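Every protein chain but one is kept in place in this view of the complex.
Entry: chain A
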Amino acid sequence: MVPVPWPGLLLGCLGLLLSPRAAAEFTPSLDSDFTFTLPAGRRECFYQPMRKEASLELEYQVLDGAGLDVDFHLLSPKGETLVFDERKSDGVHTVETEDGDYMFCFDNTFSTISEKVIFFELILDNMGEDGQDQEDWKKYVTGTDLLDMKLEDILESINSVKARLSKSVQIQTLLRAFEARDRNIQESNFDRVNFWSMVNLGVMVVVSAVQVYMLKSLFEDKRKSRT
């Protein structure tokens, strides 16, 4: 049983009171990614609440669907259009944010028959509101417990490893999206080659047979030869 380090615990509670949310240095940058099917002629919008002086990075790709393109809008909380991409197949946008809900939309209304599979990734940075306060407060912590100080160092390195691992996961997700798109293109190539070659063959055979029989039929009707 580890004896409870009361001074450290009290300081910890003080820290918890100062910031209702977790201490900024332990809040990793939040990110999420989604893959969904956008039916033909539809428009899907998503909303992301943001704080001010944070940054929002949005990356999207069209993975499947004829033409591999989609319209993209990004609107600020006030309703003004920050970004408008027309019929692009992928895009990256970073905005410095203010307080409010940012809306972004994927528009497939220009296509009447093909549905698109769209992948997008949101990377949020600087969402910890009390970042500055925490740093200052840390300066005044005189950890009388040596164990506490060592553990603090360990926690810091764990935090930096976690941030790097999150970045790795993000990059991995991105590469996965690229690979998925290329694989879809290639599978469609395969199907196209097989189908159209067979059609080509069939048409060739039919046309040549028809040619021969039509010629023969011309000669069946008339007894004389054509000059």
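Simple rule for what comes next: a residue touches a chain if its C-beta (ideal position, glycine included) is under 8 Å from a C-beta of that chain, and two chains touch if they have at least 3 such contacts; residues count from 1.
The working rule: contacts and distances are computed from a predicted model.
A.B. asks: Consult the UniProt record of the chain that does not appear here and report its protein name from "Translation machinery-associated protein 22", "Nicolin 1, tubulin polyglutamylase complex subunit", "DNA polymerase alpha accessory factor Mcl1" or "GOLD domain-containing protein".
C.D. replies: The record for the missing subunit names the protein "GOLD domain-containing protein".
A.B. asks: Please identify which residue in A:Thr94, A:Thr109 or A:Ser197 touches the non-displayed chain.
C.D. replies: A:Ser197
A.B. asks: Just name the one of A:Asp71, A:Asp125 or A:Asp148 that touches the chain not displayed here.
C.D. replies: A:Asp148
A.B. asks: Please output the residues of chain A touching the missing chain, sorted low to high.
C.D. replies: Residues in contact with the chain left out: 2, 4-5, 8-9, 12, 15-16, 20-23, 26-27, 30, 32, 34-37, 44-51, 117, 122, 124, 127, 147-148, 151-152, 154-155, 158-159, 161-162, 165-166, 168-169, 172, 175-176, 179-180, 182-183, 186-187, 189-190, 193-194, 197, 200-201, 204-205, 208, 211-212, 215-216, 219, 225.
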